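See structure below.
Note that one protein chain of the assembly has been removed; the remaining protein chains are unaltered in position.
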Amino acid sequence: MGGPMAVNLLNKGHSIVVYDVSKEAMKRLEDEGACVATSPSEVASKVDSIISMLPNSQHVRSCYAGDKGVFQTIQPGTLILDSSTIDPTVSKEMAGLAGKKGAVFMDAPVSGGVNAAKGGTLTFMVGGEEKEFEAAKVLLSSMGKNIVYCGEVGNGQAVKICNNMLLAITMIGTAETMNLGMRLGLEPKLMASIINTATGRCWASELYNPVPGVLENVPSSNNYQGGFGTALMVKDLGLAQAAATDTQSPTPLGSLSHQIYRLMCNSGLAEKDFSSIFLLLQEQNK
Amino acid sequence: MGGPMAVNLLNKGHSIVVYDVSKEAMKRLEDEGACVATSPSEVASKVDSIISMLPNSQHVRSCYAGDKGVFQTIQPGTLILDSSTIDPTVSKEMAGLAGKKGAVFMDAPVSGGVNAAKGGTLTFMVGGEEKEFEAAKVLLSSMGKNIVYCGEVGNGQAVKICNNMLLAITMIGTAETMNLGMRLGLEPKLMASIINTATGRCWASELYNPVPGVLENVPSSNNYQGGFGTALMVKDLGLAQAAATDTQSPTPLGSLSHQIYRLMCNSGLAEKDFSSIFLLLQEQNK
Amino acid sequence: MGGPMAVNLLNKGHSIVVYDVSKEAMKRLEDEGACVATSPSEVASKVDSIISMLPNSQHVRSCYAGDKGVFQTIQPGTLILDSSTIDPTVSKEMAGLAGKKGAVFMDAPVSGGVNAAKGGTLTFMVGGEEKEFEAAKVLLSSMGKNIVYCGEVGNGQAVKICNNMLLAITMIGTAETMNLGMRLGLEPKLMASIINTATGRCWASELYNPVPGVLENVPSSNNYQGGFGTALMVKDLGLAQAAATDTQSPTPLGSLSHQIYRLMCNSGLAEKDFSSIFLLLQEQNK
Partner (left out) sequence: MGGPMAVNLLNKGHSIVVYDVSKEAMKRLEDEGACVATSPSEVASKVDSIISMLPNSQHVRSCYAGDKGVFQTIQPGTLILDSSTIDPTVSKEMAGLAGKKGAVFMDAPVSGGVNAAKGGTLTFMVGGEEKEFEAAKVLLSSMGKNIVYCGEVGNGQAVKICNNMLLAITMIGTAETMNLGMRLGLEPKLMASIINTATGRCWASELYNPVPGVLENVPSSNNYQGGFGTALMVKDLGLAQAAATDTQSPTPLGSLSHQIYRLMCNSGLAEKDFSSIFLLLQEQNK
């Protein structure tokens, strides 16, 4: 994800310094005009705004608070935008450390996948002090088209994991419902069209239907390739469950959905789009 | 439900003969101009089209195939439209019996509650032979504004219970998600507005949000009064689970949702709108 | 199941008249000394006690109340023992019809599989009038070693489906727990031995452990062959869920277990022992 985001920054005329554990990835960006650094702390010493996109909470901690991390050299006044999807408590922790250095940390996780990153059409959900939001928005607009302010730091993460939990639930619900209706004799396109004008309607039924052939240009009609992998959904649901445990919030369907996607990973569907839940529910002996 | 439907038929100029176990209900319709009968079989002997609206499968069986039932006296060519929400296998059974009498039975369950019945704005989901659909549509148009053909007999029921199962799931999912987000510090209106432009969007989040104050004019903002009672949702989910068992269709979230709404009935929420699931999830000691 | 039960009756000196839809099955019993009949009603006309063992509620209704059914010719005073596992409401319905003929109907479902039937070591759970229990016990003792009185008619079924629901839950629970412990680095035999002296102990962990190699002579150590097939467990859980819906009893784990076993049937484990849930939970890419 980070690569195409950096390219968009370059294309919009920004000068950037990049660091990645993959030298190959840095080489590609150098060819596009970026300067490369040998560590996060080197990046921090050279820039006035930092954007990070990392796989998980541990990576974020290490990138910012680690031995060669950003906080070793960061300059007062630096604006940090972390687009990783991580535990909101880690975002808050990083914001506290940044504050001690006179810097501003905002969480800004994205929705939309690699294609949206390439096209510059990502949605950013931003948490942090409201007075810094305008500055963040200017920068993020080079990489996305929908920049939403969600409240204090950590709230970007909170919205992201809440939205994805509901998506996880509605997708399984849609797949169960379509499968049940089909076994009762309903034609799937007709069934989807009725539900989509009725109270069962959801994004998953309407724009990302998990039954092959109901919609064109969605993963289910392309052997569940592309899209949002089941393993990534499991990661986001892990964050949602951790947040639910921290706050003692009952999430019976969110929790069961987490387990079901985990079972799918067990069954060889980890790299398929998460709408492949339909495959798990279908009678497989047919 | 049957009362306001009958009134709409009268208002549109139809002559009708009515039967109800409640004499009071019949009296009201007699005052509006209906003829009253003493049994379903008497109704059947006097009309060329029959519309029924009954609480469950047993009532439908009794009304049609019972001692004083419709099939005792029905005339060949009669068109039957059963708007009850029942087991699709019972609809098929009734259609078979009707066929032996030379009559046509179609299932035509509705969505929309008492207010839609009064306003003549119900949606009818119709199952039966396609060549009879036009005749059915003419009649149903006096009581509803959206008449949808769903395929063979029983398919109206199938669409109805599938839609309501998905609604049940998305409502609990929305309530879990809103509650989690609020405990994480999100403002509920802002949270709903972001989700409603994102992939978690569903009818329940957008038009019937279960959190008080997010939307006006929905049950959650009126102490969960009105709307669609939890006990009725439990009934529909019972039909969905019976259909899932008949067809061996896995419905993990639909099944768990059934249990959760049942728990709600246990906890005194049976007569509240089904969006009152939010109350069960909230911390009640606060 | 019926075959070995009949053989035990013959071996204990009873004269019997048998009927089965399979002529082959009747032939085998004829060779052992049984008389054969051409219908349930013929059986009923020739005996003073009737024992039935049938696959489901529909078969029981047909065998007793059907065209050539037992109730066509049954003699007053006949004792009926139905060992089928069926809906308790059907047992009650049959008992009512039997009563009208002056006969006594008791439900007497069994636990223990084909091997227990052969060995004459079945457990019978008997429901019906207490004053008839002694007569039932005499007869059932030829086929089983544990004859338990459960209360009024239908209660034998109720105990059976309740027990099997709890068995279904504890088996999945044991499989989840063993799998989790093993992934955490625990040695399965050691782990089972500790749990079996602690509060997690259950029949499934102690005597029927689902992890291959923990116990000898159980299906898990024989490629999950033999034992109690997953499809049969799904059938019993269907009865439990129907009873839960009838009585509005919340059964969240029983209901989810039903769905999980149904998924297992989808995944090719229908004919394996129900302890093969362990296979579904294991990482299958290893």
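Order of writing sets the chain letters: A, B and C. Residues in each chain are counted from 1.
To be clear about the criterion, a contact is a pair of C-beta atoms (placed from the backbone, for glycine too) under 8 Å apart; a residue touches a chain by one contact, two chains touch by 3 or more.
Since this is a predicted model, take the numbers as computed values, not measurements.
J.: Among the options C:Glu30, C:Glu130 or C:Glu187, which residue touches the chain absent from this view?
T.: The missing chain is touched by C:Glu187.
J.: What residues on chain C make contact with the chain left out of this view?
T.: Touch set of chain C with respect to the missing chain: 88, 111, 123, 125, 146, 148, 150-152, 154-155, 158-159, 162-167, 169-170, 172-174, 176-181, 183-187, 190-191, 194-195, 197-205, 208, 240, 243-244, 247-254, 256-257, 260, 280-281, 283.
J.: Mind pulling the chain B residues that touch the left-out chain?
T.: 252, 256, 263, 266-268, 280-285
J.: So that we can see where the missing chain sits, which residues of chain A does it touch?
T.: 234, 238, 241-242, 245, 248-252, 255-256, 258-260, 262-263, 265-266
Keep in mind that, in the parts below, only the chains that are shown with their structure count from here on.
J.: What rotation angle, rounded to the nearest 5 degrees, superposes the C-alpha atoms of chain B onto those of its identical copy chain C?
T.: A turn of 180 degrees brings the C-alpha atoms of chain B onto chain C.
J.: Suppose you list every residue number at the chain A-chain C interface; are over half of them used by both chains (same) or under half (different)?
T.: Shared-number fraction above one half, so same.
J.: Which two chains have the most contacts between them?
T.: A-B
J.: Determine the centre-to-centre distance between chain A and chain B, using the mean Cα coordinates as centres, and give it in whole Å.
T.: Chain A and chain B have C-alpha centres separated by 38 Å.
J.: Just the number, please: Cα centre separation of chain B and chain C in whole Å.
T.: 37
J.: For chain A versus chain C, what separation do you get between their C-alpha means, in angstrom?
T.: A distance of 50 Å separates the two centres.
J.: Which positions in chain B touch two or more other chains at once?
T.: 248-252, 256, 260
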